[in-house]
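With one protein chain held back, the other chains of the complex are shown just where they sit.
Coming up: chain A.
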Amino acid sequence: MAVHQPLPDLPPPPSERGLWGWFRQNLFSTWYNSIASLVVGYLLIIWLGPVINWALISAVWTGEGTDDCRPGAACWIFIQQRLGFFLYGFYPAELRWRPNIVFVLFLITVVPQFFPRAPGRKWLALFGITGLPVLGFVLINGGFFGLDPVATSRWGGLMLTLILAYVGIIAALPIGVVLALGRRSEMPVIRGICVTFIEFWRAVPLITILFMASVMLPLFLPQGVSFDKLLRALIGITLFQSAYMAEVVRGGLQAIPKGQYEAAQALGFGYWRSMRLIILPQALKIVIPGIANTVISLFKDTTLVLIIGLFDLLGAVRSTLSDPAWRSVAAEGYLFVALCFWIFCFGMSRYSHNLEKKLDTGHKT
């Protein structure tokens, strides 16, 4: 019998490379695939063509007012003229450097989070969830260190949207985690409180909560005590979304095999340490898509504050459109709002994908 000779390792076959290779493989691999690609391509051109023409090619970019606009072309003068209001609401123009500083700090903490190798990334994140909100409040609200106070009723536009979303997100996630742990607690009282809380907030529409916060809450507060409207909205949004977050996190906790808890216990870890070091890192990783979903929906739900008289980005654009001078440019206004929201939400979506990839430690056992 011949002695078995192992076969040598061969390099994998080269896959088709480059743009043309990709096209051939994905769009024109078979005759019916080619026909489908051509038909879809044709439809895209005849539908998208006019839209691109309207929005970009023949659009009007500069001018004084609606008189400079042309029919059949987008009128971006509207955005250009009212940009200050869309970004800051009624925030005094001469003080806008203050939110600007906060925004720059926000970018400095957030942008490096997209690059795993950025130096000091973790410290920036820590600053982002602790120092930045405090510093942001001091700067934007004023009233400290000789800074002129600016009432929250004058905050608005994209600035308000970002404040609501940012504070909502960094508060809803930890509250959600605590609620999820509480709901799985073995202590009936704690479990009961958490279940009641979650089921209450989850079962009421956010819009109702906001109405209640602005109409009902003052009825129950003692005379003379006023409660900032923005703060009420912020609390409403945060608690509402933390109930959702709790259920997302609970899903992750439930997916962790019992063996992980037991291994942690057997090594002598107490409850809080085993949660923090062993269970939650795994559970949160599993539910990154769900967390991203909740965070994105929180971001978009901030637009609902418009019904209680706060002028977020959408509110600012809408209120401008009720001005007779700008009535004809509603499409441009809403497109602008959509684009702003899309940029932020898409950013969050990309970030969650990055995070998922980075935290992937090989197939499960």
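Following the convention adopted for this analysis, contacts are C-beta pairs under 8 Å (C-beta built on N, C-alpha and C of every residue); 3 or more make two chains touch, one makes a residue touch a chain; residues count from 1.
As a working rule, contacts and distances are computed from a predicted model.
> The complex has one chain missing from view, so what does its UniProt entry call it, picking from "Succinate dehydrogenase/fumarate reductase iron-sulfur subunit", "1,2-phenylacetyl-CoA epoxidase subunit B", "NADH-quinone oxidoreductase subunit E" or "ATP-binding cassette domain-containing protein"?
Answer from the UniProt record of the missing subunit chain: "ATP-binding cassette domain-containing protein".
> Kindly state which of the options A:Trp54, A:Phe90, A:Phe269 or A:Tyr334 is in contact with the chain not pictured.
A:Phe269
> Using the definition of touch stated at the top, determine which of A:Gln260, A:Asn293, A:Ser328 or A:Asn354 touches the missing chain.
Looking across A:Gln260, A:Asn293, A:Ser328 or A:Asn354, the contact with the absent chain belongs to A:Gln260.
> Suppose we count only contacts with the excluded chain; which residues of chain A make the list?
Per the touch rule, chain A residues meeting the hidden chain are 257, 259-260, 262-263, 265-270, 273, 277-278, 281-282, 285, 359, 361-365.
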